[in-house]
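Subset of chains shown; positions unchanged.
Naming follows writing order (A and B), and every chain is counted from residue 1.
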Amino acid sequence: MTLRLLALDGPNLNLLGRREPHIYGVSSLEEIIARAARRASELGATLEHEQTNSEARLVELIQGAAARADGVVLNAGALTHSSWALADAIAAVGLPVVEVHVSNPAAREPFRHQSTLGRVVRGSIAGFGPRSYELAVQALVEIIRSTAHEAT
Amino acid sequence: MTLRLLALDGPNLNLLGRREPHIYGVSSLEEIIARAARRASELGATLEHEQTNSEARLVELIQGAAARADGVVLNAGALTHSSWALADAIAAVGLPVVEVHVSNPAAREPFRHQSTLGRVVRGSIAGFGPRSYELAVQALVEIIRSTAHEAT
């Protein structure tokens, strides 16, 4: 069965490739998502994508994710470190969510060392540039497949 | 004179009844508001209602509340514990605001033990499930009536 994945990006990730390339690299978000979608396709999955700078929109995308996807790859940007509303939304829906970061937040400013979302996501992948998304897609596919298998 | 009340709900409260029922109970937000509206009606008041996942929208509803209501019942969800903008809006308008929670935040995760809004609301009611809203309506009506009485 084809899995449906949803990649969600938060504030400022639309600037990837243009914003501080020494930290975030030179790939644009479109290129990163395209690569991740190819990986998804190789694994028998589709990958939808949305970027928003709005916490509220992100909350609503998470709320509505169950209707259109089997799992979520989430890069919440700076909201990763402050949004309890987003964490509440993830806890409320039953989907597996994988936290992903292009850079390695643990090696940056102190406020990026704690994830408000950590408590409710299934796992996290950080620091591998555009590859973080591909790895997250792969992790998500394997998690969903193995859970389905166990449930059979 | 008929009092006009406004019930405002913040992020994720549209999921009530579906979200973690062992914490939040099985009533939907619509049912909860319907019960609260009946109580308002019994007390000679009307109850308008809006839910939003957006901090900005919530700020604007508070800003505009004076034009359409005599008091506000506010469940800001996770924003209760982080939104200084919402607190500033409440301080800016002259209306009495009652903070309300379905669950008892003081018995949950530490980040829910402090209310950013506490400094500016008139009072708070928490932990009584759907009944929290009915009690808040009642508290609000009595506060407004007694203040009006004193002002006469």
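As a convention for this text, a contact is a pair of C-beta atoms (placed from the backbone, for glycine too) under 8 Å apart; a residue touches a chain by one contact, two chains touch by 3 or more.
Nothing here was measured: the structure is a model prediction, and the numbers come from that model.
Peer 1: May I ask how many copies the whole complex comprises, since the file places only 2 of them?
Peer 2: Every protein chain is the same sequence, and the full complex holds 12 of them.
As a convention for this text, only the chains that are shown with their structure count from here on.
Peer 1: Which chain B residues qualify as touching chain A in the complex?
Peer 2: Going by the criterion above, the answer is residues 10-12, 14-15, 18-20, 52-57, 77-79, 81-82, 111.
Peer 1: Going by the contact rule set out above, which residues of chain A touch chain B in the complex?
Peer 2: The contact residues of chain A facing chain B are 54-56, 59-60, 63, 82-85, 87-89, 91-92.
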